[in-house]
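One structure is given below, encoded as structure tokens.
Note that this complex is displayed minus one protein chain, with the remaining chains in position.
Per-chain residue numbering starts at 1, and chain names A, B and C are given in the order in which the chains are listed.
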Amino acid sequence: MQTTYLQAVGAALQEEMRRDDKVLIFGEDVAEFGNIFGVTRGMLEEFGPQRVRNTSISETAIIGTALGAAVTGLRPVAELMYADFTMVAFSEIFHCVAKWRFMHGEAYKVPLVIRCAMGSSFGAGAEHSNCVESLFMHAPGLTIISPTTPYDAKGLLKSAIRSDNPVLFCEHKQLYQTKGEVPDGDYTIPIGVADVKRPGTDVTVVAVGLMVRRALEAAELLQKEGISVEVIDPRTLVPFDKETVFQSLRKTHHVVVAEESNKTAGIGAELAAMIQEEMYDELDGPIGRVAALDIPIPYNIALEKYVIPDAGRIAEAVRAQLARNC
Amino acid sequence: MQTTYLQAVGAALQEEMRRDDKVLIFGEDVAEFGNIFGVTRGMLEEFGPQRVRNTSISETAIIGTALGAAVTGLRPVAELMYADFTMVAFSEIFHCVAKWRFMHGEAYKVPLVIRCAMGSSFGAGAEHSNCVESLFMHAPGLTIISPTTPYDAKGLLKSAIRSDNPVLFCEHKQLYQTKGEVPDGDYTIPIGVADVKRPGTDVTVVAVGLMVRRALEAAELLQKEGISVEVIDPRTLVPFDKETVFQSLRKTHHVVVAEESNKTAGIGAELAAMIQEEMYDELDGPIGRVAALDIPIPYNIALEKYVIPDAGRIAEAVRAQLARNC
Amino acid sequence: MQYTAEFLKGVYRDLLSVRLFEEKQVEIYALGKVPGHIHSGIGEEATYAGVLATRKPGDYFKITHRPVGASRILGTPLETMFGELMGRSTGNARGLGGVLHMVSRENGMVGFSGTLGCDIAVADGAALSIQMAGTDNVSYVFYGDGTSSRGPVHEAMNLAAIWKLPVLFICNNNQFAISTAASYGVPVANPGADRAAAYGMPARTADATDALAVYDAAKELVDGIRAGSGPAVLDCKCYRWRGHFEGDQAKYRDPAVTEEWRKKDCVAIMEARLQEWNVLTAEEIQRIRDEINSEMDQAIAFAEASPEPTVEDLYRNLYAD
Partner (left out) sequence: MQYTAEFLKGVYRDLLSVRLFEEKQVEIYALGKVPGHIHSGIGEEATYAGVLATRKPGDYFKITHRPVGASRILGTPLETMFGELMGRSTGNARGLGGVLHMVSRENGMVGFSGTLGCDIAVADGAALSIQMAGTDNVSYVFYGDGTSSRGPVHEAMNLAAIWKLPVLFICNNNQFAISTAASYGVPVANPGADRAAAYGMPARTADATDALAVYDAAKELVDGIRAGSGPAVLDCKCYRWRGHFEGDQAKYRDPAVTEEWRKKDCVAIMEARLQEWNVLTAEEIQRIRDEINSEMDQAIAFAEASPEPTVEDLYRNLYAD
């Protein structure tokens, strides 16, 4: 069945709530309003006000409450309206949620999911457009998922809800209305397994979030130039599926990492550093990083588009890889 | 004059407060108590309760207040007791302080310094031992300084206070009692200039914070084995002095980055990614990353020591670099 | 009548200029001229017009995302406001900050954070500048009923209280935080005033459909602050006429209640009163409206004719030299 990414997320929530009455969701405007993007529409009606709850504007309490609920046997799905707001509960996520089990012992289980709407979305400006994965990759103890298709979103959200570890689940705003095939009913996708979104032989592009789509566009473009691009979507950033990337690399010997966040200390920093460290001899050149410019996201839309990589910029980075071969 | 790092920080504060009555300091326990490490001891007596102020335990208010004070003409030095607490004011630093000028225009100047005591210090555990530079390297708009000697600490803190841009100034707890030569009176060190702490010819070690000392120890060790290590201390992480590192690399063709924070998405991730991207052809092997294990800092001191790199681990990484030459 | 005609005309002009700005904003948004998302503040103008009638030179101000037109009261040039709103290089932040950031430093505005609540303590900082300078100025900080539940608001109030900073905290209680009614999200009737005692601060509540009632309550608190009594809280109750953002159909609330509140229009109330008091005639009112509207039309034309910011503009404001 063709469904949107938004519907897929909603279906995962709905099915998991039907399956397990320990699952409940809360956050700002998730009840009557069904969340500002409509993700939780209908949930209040089906599951009632005990399991679908609005909160006050209190992000630290949302996260803290989720943590306490998880430790005492519920499986909360906490929503932060925008991924940017992970930063107002940063300590609660980084110090508490991530390290709770480590600091208190194995009797403490933290089965919670933090969902948030991430990324640029045309004119949302410097405080409502951020991607945050790289910040939390530095927090041992978290699982970080960034799905890019309806199929992945549904299957991974189900796995996240069933996981006994805390998961940061990043939904991309620009993907909410994109469509894809999603089988009816229950299925899960294992956490920590990358997906080759397009096979290819010349250059490996590891793309995250919205950049998966742009990388696929770039691959299409490049095919016309006779360049075969393999696009890998890690889907989960922690744990990271190194092996799928390494396998690809053994074939292509060229890697470009594409992400939407600022370049400095972004996801690409970690991936490039890790790949060159572990696979140096397989590389025929430096790993390219395609990322947003190191600037807050500007309000002006033309400049917003300029700051965030497009297919053209990814294609350029791929060509630069191959130019080194000559 | 030989002074401690702690005294050097104190002297910089004192001299700048004497020089410019727009400078004031506030934070938890900075007044009578002189800060929990003693850095601001005597300041209240000299400058009075208007310019040396205790706050409540309100880190977001400390940062917000510093921002408002800076925008309206003061030059606040705000203290967060531990660097870990930057995370409780993360949004205020990342979204507000860093982007304020960008979001509001050039009429807005943000001359403020956030000082914090950083790093491991024997048994302080998972929430009081963190290094945070890499998190904030992802926030365009900030200047980030991590001095490692009394001389650097004093000169750079003065530059930070005189800067019209917001500065995160990280003081390492384990360095507070270390001594070094500091000239009497006023001098500054320019922001964004690295320092070659030890010249060498075989391998470049870019070390940050406490790891500068450990890298120097490692260099000493390795010298006995006939290996000549150049130790570079970036001193400021943003802006980063690429040229000094590149110059060294043109000579050694081998780089190891040493830091104290978790490896994944740490400082070394960015530096390794950047160096391989920009200087690939000068490299004779992969850039080595020496960092803390990807685990919260454990309370048990033997394990804390195990998690954080020591001179031996840096030396090993250097040897691994050269082993590739054969 | 306890107010001078001059004063009343000033308050009215402020009130109206916010209303007309807010209406204009909705209008040009519908025409696709605004790149970002706007939050209409129609119905909430009296909070600003009333409170800001107590201001004097040297005061500082932190406004919010609603009504953004309030920036006009403080003197922000319409050209830079519309420039910013429309993402043009003539905006105060060269079109990079956007709809939430139409401010002017030269008029005492300290800025705004779209991460609601994180900027409340910025007003403490401005008040600290005032306290260090030893003047009798005030730092005004506006925030919403929903925002009142955020932690940084608590921290900022606490610090202002212990340092006795000259801050007036103004809670613009429009009774909603997106879809969440204040009656649900806030466990007290007055999200500002009922929390003031937690910091030992004096507080007042005001009917913010009436700019003069707001002024009176604010004046009492501001006089105290200027006299050195430390921070205070003012609660202004009004109602958000439109959806949270344009496009929000506000199905989460009763249209009949909305209708009731729309009848208590702060602009109409003020106009009726000024006519009754013979301060302004219907014709004069119309003239003022026309004046403001034509100023805005000119500013919009100017903004539209302004160049988009360039790639060079991007880095210009990131760091000061």
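One rule holds in what follows: a contact is a pair of C-beta atoms (placed from the backbone, for glycine too) under 8 Å apart; a residue touches a chain by one contact, two chains touch by 3 or more.
Not measured: the values here are computed from a predicted model.
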Quick check: which displayed chains does the absent chain contact? A, B, C
Which of these touches the unseen chain: C:20, C:161 or C:213? C:161
Given the contact definition stated above, which residue among B:126, B:175, B:238 or B:271 touches the chain not shown here? B:126
Thinking of the whole complex, not just what is shown, which of A:60, A:86, A:146 or A:252 touches the missing chain? A:60
Subunit C residues that touch the omitted chain in the full complex: 149-155, 158-159, 161-162, 184-188, 194-195, 197-201
Subunit A residues touching the omitted chain (full complex): 24, 50, 53, 55-56, 58-74, 76, 91-92, 95-96, 100-111, 140-141, 164-165
State which residues belonging to subunit B touch the missing partner chain. 28-29, 31-33, 36, 54-60, 84-85, 87-88, 122-128, 293, 295-296, 298-303, 306-307
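The definition used in the following text is that only the chains that are shown with their structure count from here on.
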Chains touching both subunit B and subunit C: A
What chain is the most remote from subunit C, judged by the mean position of CA atoms in each chain? B
For subunit A paired with subunit B, centre-to-centre distance based on mean C-alpha positions, whole Å: 30
Any idea how many Å lie between the Cα centroids of subunit A and subunit C? 36
Expected list for subunit A, residues touching two or more other chains, is 84-85, 87-88, 125-127, 295-296
Two or more other chains in contact with one residue: find those residues in subunit C. 93, 96-98, 100-101, 113-115, 118, 151-152, 318
